[in-house]
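I'd like to ask some things about the structure below.
Yeah, one chain of the complex is gone here, protein chain that is, but the others are all in their spots.
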Amino acid sequence: MTWTWLIGAVLFLILAPVAGGLIAGIDRRITARMQGRVGPPLLQPFYDVGKLFEKENVVVTTAQNFYVLAYLIFIALSGALFFAGGDLLLIVFAFTLAHVFLVLGAYAVHSPYSHIGAERELIQLMAYEPMVILAAVGLYMVTNSFYVADIATTTIPAILYLPGVFLGFATILTIKLRKSPFDISTSHHAHQEIVKGITTEFSGSTLAQVEIAHWYENVFLLGFIFLFFAWNPIIGVAAVVVTYVAEIFIDNVTARVRWQAVLKSGWLAAVLALANLAILSYMMLGGV
Amino acid sequence: MGFFAMTKTVLRNLAGGPATRQYPVVPARTSALTRGHIAFDPATCRSCGLCSRRCPCEAIRIEKEEKVWEINRMRCVACGDCVEGCPFGSLTMERDYLPPVVEHVVEHHTITYVKPEKPEKKPKEESAGESA
Amino acid sequence: MSTMAYLKRSPWILHYDASSCNGCDIEVLACLTPLYDVERFGIINTGNPKHADILMITGGINELNRAVVRNLYEQMPEPKVVVAIGICAATGGIFRECYNIAGGVDKIIPVDVYVPGCAARPEMIIDGVVAALSILEEKRAKMTGNAQAKEAARQAAEAGEST
Amino acid sequence: MTVNEEQTTIGVALEDLTREVEGLQAGGYRLVQIGCTDIGGAYEVNYSFDKDYQYRNLRLTVGPETEVPSISGIYWGAFVYENEMHDLFGIPVTGINIDFKGTFIKTAEKYPFSVTRRGGDQCRNA
Amino acid sequence: MSKRIVIPFGPQHPVLPEPIHLDLVLEDETVVEAIPSIGYIHRGLERLIEKREFTEYVYVAERICGICSFMHAVCYSQGIEEIMKIEVPDRAHYLRTIWSECSRLHSHLLWLGLFADGMGFENLFMRSWRLRESVLDVLEDTSGGRVIQGTCKVGGVRRDIGAEKLAEMHRALDPFEEQCRDLGDVFLNDDTVKYRLQGLGVVGKDEAYALGAVGPTARASGVAMDHRETGYAAYGDLGFKPVVETTGDCYARCAVRVKEVYASIDLIRRAIDQIPEGPLDVKVKGTPDGEYFSRVEQPRGEVIHYLRGNGTKHLTRARIRTPTLANIPILVKMLPNAQLADVPVVVLSIDPCISCTER
Partner (left out) sequence: MQTLLFLILFPILVACLLLFVKQTTLRYAVVALSALAIGGASIYLLIQYAFEGAVYFAAPSEAAGLVMVAIEMGLALFIVYMGAKFKNYLAIALAVIQAALVVYLEISFPENLHAVHNLFIDQFSIIMALIVGLIGSLIAVYAVRYMETYHHHHPEVRDRQKMFFFVIFAFLAAMFGLVFSNNLMWLFFFWEVTTISSFLLIGYSETEEATKNAFRALVMNLLGGVAFVVALIILAATEPTSGGIDLARVLTSPDAAVILIPAVLIGFAGITKAALMPFSSWLLGAMVAPTPVSALLHSSTMVKAGVYILVRFSPVFAGTFAGFSVGLVGAVTFVVASAIAISQSDAKSVLAYSTIANLGLIAACAGVGTYMLVWAAILLIIFHAVAKSLLFLGTGAIEHRTGSRNIEDMEGLIVRMPKMAVMMFIGIAGMFLAPFGMLISKWAAIEAFVQVPFGLVFIAILAYGSAVTVFFWAKWMGKLVTVTRNQERVEKGFFEESWAPLYIITGLVIAAVLLFPVISSTLIEPYVLAIYGVTALLPQANVAIMLLMMALLLVLPVSFLLFKRSAKRLPVYMGGRPSTPDLHFAGSLGMTREVQTQNYYLTEYFGEARLFRPGAVVCIILILASWVLAGVAL
């Protein structure tokens, strides 16, 4: 029992990049199909990252590598904590810490586009943070625990109590997966007014680390989605798949919005979640 | 439905499969008129120089005495004007494209046209020259 | 990690319009569209020199853009190749004699592949990229093969951080 | 439906330019373009205007280096053409609202231009 | 200390395929000042007339730009024909019209795609460009070139389109139009697209006119000005009406182009219906002596070729004033107060074409 958490963490650290890369590959193929194209090979993300490691190591300032490495480590750490069944709030905060490192990396280089990307990343952070916290609180209210281990093994269908929270979380998931319409700080699509935004000045292995961190992050986020459906693992997995495909779909049917809309959407998502929680707590107060 | 106006297209794309032309596997689409590249027949050219005069890019050079007909592939815009201008049909517009190269290509031909008799077709001689 | 050669499978391009007439440009862009879909080969048009492996240039060099072309080229990390698209990029093309055209791209930076045509067609551009890939691979081999101490140190550092 | 297009060209003296242009502006004409032609040692500057497809052209003839007053005070958008005049023909235009100071179109060599470049490859195939 | 961000935007920039540079001064992300600089494409091709005979120059004119390449050829040829008083056969006029409208279609679809790309709507970009490919296929089938047709010449056209091909084109128009309307529907009705476009870069009718704006940019502000109304080529026979919008924002500029796509399809349809039989060209004798300001409506607006000959084979002056050059002033006026994210959208909304602007 005492060591199971360690197993979860280690499995995550090893498998998440594989899963994340595969998900990215599937994502790109589905996107291509939605656009009427063939798309890249399934393993393309791995080729990309492999390629990046083959490239020359160039920097604007050596400090940037440090921040990106820290970003990767803390993303991995928060994901590992998650799969180890840790405290959701602590995980969320570790996650924020990781992103702050990414942002600092972009600031460190003193380059116009990466600076703007960094500011926008912070706006995104500000937009989704309330919702993430509320999602954790919502899960607590249903399961009475902040521990992923408890939430994941609950028999309560959290989603039935938390539809608003889930919708809100799905909204900010779009921000987190860097998908249109909310991909303002850097986009997977090639063309953006701020070039590559926050990753403009990262290249070679540094960029590969950003990419790997993103895989970790995606797996972690999908794990979070799973929590809403955790009472039935099969439905849970199905829900994760459906949610992800829906995100790809949204990505393909919307234009990118301005930062104002991102902030408003993120905060409105949190308001939706709040309304949900308010009703929930009213019911619980009434019931108990 | 204002929000997901693109849905129809996405669904159609998913259902219809990719529209991609699998280029290297399937040969490129061309039409009868496609202007791919200029082909020269050294056996019929009478070194009149009209093609060279008409060419808007000065891609063709001819040296009457040395019986040289040259085309600089890095200059030719494949407009076909030389083809229209050649009174002897020595030039034709081919449909297929030239492959990419790693150096500038000046194609060098030796004119084999022999004056009075009926010209006998001889294999054309090609050699890729070099230029700056 | 040095024998894997992922480079060939994931060439990211940077496209710059030196002084093209747009003809070749739009054909480069057409390569991205569903009909030609170069993402099949892992090609992404990054738009950022720091991420790019292949520099695709259309159009010839003129007074103002020579510095830009050099700047973009220098910002690309090794290994990298340059593909000149269209005859303008090769020699200046039909504008060769114009007073403000200095000639092809090779006047400023080394060009590895020339794609002829005016305008170069998407298929020709794909061919050009394919030709560039093997050159890219050669350059990579040369780069990693360099047994200099500094290189080795770099490799070690990379291996260390990629665990 | 089809409108017939008329083109008229009248000469204008340097000192009358601003007044004439103001007149056209008051008459509801839009500025179509300003273009120069070198006519051996001097320049013809065409100021073209249009109203309902009726094309009016004021033609100014100036020597090289003659200062021409800007009409960007009358037509705000004139600056594009006037900067071009300056950069490509060396005609000094005074008082442009957005003066690029010779950087609107940068050229390798100074006007007057000719097709044949000095020094370059002699457009021979060799 | 003022809180400002100063960044160079371009010349190399992923959203703008062509090199244009802006000095952007921002406050947060609001544009305070945006001064353009151009000249990256300047080749000096007007001077090539010293080197090319006036009949050969049409190949250069085509390569003023690869997008409305055909229309440059038409504009140039019409200028010469006007100076030399050449009567071009009717069929040539119709063919020129058909190719022109095909060019407009491919140009507008191309623009719509880039515009969508500028808004970060990748799929819409893909869709627009995919539709555009069918136009390019037609162009290749009829002229031999996808983007550079090379079929217009002084005195007429170089190639005919056979009756069979015309009929095939006509048949293809209906499904094509339907697909275009689906595409236009996204541009005109999608909420995220509207959010990005409406109320952005508003220019009123009077201001647009005063700034000398042309083409869809002017028409979106309510200035009903379209050179096709003068009835050059075969337009006089086809009953042409300009597409006009009144709100003057980016949405209107987009709407004008979407509707012009429909209009072009209509024009092609009518032109195919009405095309007369007859010769394709007349022989050009003599040399041009005189001058003319030839004007044609390109996808981006009115283009002017000022041609002047002195009776030799070489013209003495060709000056090309292109629509983008005329639209730069309005662009400079539109940028301040936009958001950084809108800069590409606003810039693209005039459909800037640097190649011909700088020649």
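A, B, C, D and E are the chain letters, set down in written order, and residue numbers restart from 1 in every chain.
Keep this in mind: contacts are C-beta pairs under 8 Å (C-beta built on N, C-alpha and C of every residue); 3 or more make two chains touch, one makes a residue touch a chain.
Just so it is clear, the model here is predicted, and its values are computed rather than measured.
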| item | value |
| --- | --- |
| Chains in view touching the one left out | A, C, D, E |
| Residue in contact with the excluded chain [from A:Phe83, A:Tyr113 or A:Phe169] | A:Tyr113 |
| Residue among A:Met141, A:Ile156 or A:Ile235 touching the omitted chain | A:Met141 |
| Given A:Ile123, A:Ile159, A:Ile184 or A:Ala208, the one touching the chain that is not displayed | A:Ile123 |
| Contact set of chain D toward the excluded chain (per top definition) | 98-103 |
| Touching residues (missing chain, whole complex) on chain A | 56-63, 65-67, 69-70, 73-74, 77, 81, 86-87, 89-90, 93-94, 96-97, 100, 103-104, 106-116, 118-119, 122-123, 125-131, 133-134, 137, 140-141, 146, 195, 200-201, 260, 263, 267, 270, 274, 277-278, 281, 285 |
| Residues of chain C (touch criterion as defined above) contacting the omitted chain | 16, 48-50, 67-69, 71-72, 74-75, 77, 150, 153-154, 157, 160-161 |
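Just so we're on the same page, only the chains that are shown with their structure count from here on.
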| item | value |
| --- | --- |
| Graph separation of chain A and chain C (steps between touching chains) | 1 |
| Mean-CA-position distance for chain E and chain A (Å) | 43 |
| Inter-chain centre distance, chain A versus chain D - centres from mean C-alpha coordinates, in Å | 57 |
| Rounded Å distance between chain C and chain E, as computed from the means of their C-alpha atoms | 29 |
| Multi-partner residues of chain C (at least 2 other chains) | 32-35, 37, 40, 45-48, 62-64, 93-94, 96-101, 118, 121 |
| Touching two or more other chains - residues of chain E | 13-15, 39, 42, 44, 47-48, 51, 59-60, 63, 121, 123-124, 126-127, 130, 145, 148, 190, 192-193 |
| Residues of chain E that touch chain C when the two form their complex | 11-15, 17-19, 39-45, 47-48, 51, 59-60, 63-67, 69, 110, 113, 125-126, 129-130, 133, 136, 145-148, 353, 355 |
| Residue ranges of chain B touching chain A (in the complex, touch as defined) | 4-7, 10, 13-14, 16-20, 22 |
| Residues of chain B defined as touching chain C within the complex | 18-24, 28, 37, 56-58, 72-78, 97-105 |
